[in-house]
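Here it is: the structure, laid out below.
A protein chain is absent from this complex, but the other protein chains hold their places.
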Amino acid sequence: MAEVTLLVEETAGARHAVVTLRHQGKFNAMSRGMWIQLREVFLHLQQQALAADPLRCVVIQGAEGHFCAGGDISEYAGFRFETGSLRHFHENEVWGGLSAMLACDAPVIAAIEGNCMGAGVEIASCCDIRLATQDSRYGAPIGKLGFPMAPREAALVAQVLGPTLARSMLLEAGLYDAGAMLQRGFLTRLHADAATLKDDIQQTVARVMRLSPAAARMHKQMMRTWMQASDAMLDAQCASAYDYADSPEHREGITAFIDKRPARF
Amino acid sequence: MAEVTLLVEETAGARHAVVTLRHQGKFNAMSRGMWIQLREVFLHLQQQALAADPLRCVVIQGAEGHFCAGGDISEYAGFRFETGSLRHFHENEVWGGLSAMLACDAPVIAAIEGNCMGAGVEIASCCDIRLATQDSRYGAPIGKLGFPMAPREAALVAQVLGPTLARSMLLEAGLYDAGAMLQRGFLTRLHADAATLKDDIQQTVARVMRLSPAAARMHKQMMRTWMQASDAMLDAQCASAYDYADSPEHREGITAFIDKRPARF
Partner (left out) sequence: MAEVTLLVEETAGARHAVVTLRHQGKFNAMSRGMWIQLREVFLHLQQQALAADPLRCVVIQGAEGHFCAGGDISEYAGFRFETGSLRHFHENEVWGGLSAMLACDAPVIAAIEGNCMGAGVEIASCCDIRLATQDSRYGAPIGKLGFPMAPREAALVAQVLGPTLARSMLLEAGLYDAGAMLQRGFLTRLHADAATLKDDIQQTVARVMRLSPAAARMHKQMMRTWMQASDAMLDAQCASAYDYADSPEHREGITAFIDKRPARF
């Protein structure tokens, strides 16, 4: 079962939403279908955030003790080795989901447990508040798969991670525990276990719902504009960003992963 | 008594200035008059910083154990509910004061005790060195008042706070103690109490005054240009940034504060 589900709850007359990533047996790795669902869910939430009695807050979490372990690599051999389909995947499916999250005018809270890798770091980077448990783990060891993070995705995470942490994750496949991610400023708050994380999520949702939704909307619109200042540059980068589709390292990295053997680059 | 005072002192033949924010009974909350005085004081200081025997250093502090608790909300009902007067307040009065601070070619040191909220964070973000005591507290819970921080002010603080801390302060009304603000990189140094803070201020002033004022001036001019790279974007944002003046949430937030009751958004 691979799906992105949406639950809208009402507390004291105000609504908030809970989005759950679920991919059984794969630590909620994002399949192509899940990226498409993520976009649909957040387009719907944004309509609600602009409604007369607006949605006030969104929580995004993973099912069964993990946030998201990355992309679903078992699908990769089917579309990654041709430039056009690779571009479609990154620019439409993945960026479709991430950009819909970024476009949401209600504050988005990430509740992070367990694995938060690759696509998980990307999804968390689209959130406004990042709350996590001590057992959560972070990284983007994409170099092992023989290809780079796509430009829009890498610009997004580098902006939130900062230059030193982003370079460690991308260039030496650095893995970081929750304490380090708090210390480096990626996490907003850290909790000993799932129970105290849940308490903080509830309190944060309640606190956000007491604040002005119009003020939140205007703040998010402002900050979104600042992040998108470099869109022209990213458009230029993306023109040739997927030409590696049929390259030997890309094929070797993904094939080796599927074959459960070390890649030879 | 609400005022911004200026004291120029001479040590070993070199001059430095001490600017004090004072608003009795309101933890030095900035009144409109104080913003105008802040601008006048820093325009004067910049003249001194460019003089033949230049002013070398500026310290800004609050009176009576607090830095600045925000804006003087008691004035808000008088001008905030009309777009033109609201724009004038943010673009001319507040930004007039903050931009005069940013334009100062002498290094500016913030001495922060007690409350540093809203306008206090904005003023501290215009400083080059931020020294504080353990008891200082930080936040910008402006969502409680039903309106957002103005674009130029929010861009300023987000640049210094970084994206994660800025979103927490603006979107969940997050409050932070001095230890967290040191750990997140906002504070330059932290002190146990007012006495050791005062010692560090004196030593820092003396150290800055031994350095080349021309080098400081060129450094500040360079760094100012980098911060202002996004001015065109901010101009565009500000064109419609104050249309919320007469909105229900804005009226409710400020009216509730004045009535000493929780706002209902």
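A few remarks follow.
Chains: A and B, in written order; residue numbering restarts at 1 for each.
As a convention for this text, contacts are C-beta pairs under 8 Å (C-beta built on N, C-alpha and C of every residue); 3 or more make two chains touch, one makes a residue touch a chain.
What you see is a predicted model, and the numbers here were worked out from it, not measured in a lab.
Screening A:168, A:225 or A:255 for touch with the missing chain picks out A:168. Interface with the hidden chain, as seen from subunit B, comprises residues 107, 128-130, 159-160, 162, 183, 185-188, 204, 207-208, 210-216, 218-220, 222-223, 225-226, 229.
Mapped onto subunit A, the interface with the missing chain covers residues 141-149, 151, 154-155, 158, 162-168, 170-174, 183-185, 230, 233, 237, 241, 244, 247, 249-250, 253, 262-263, 265.
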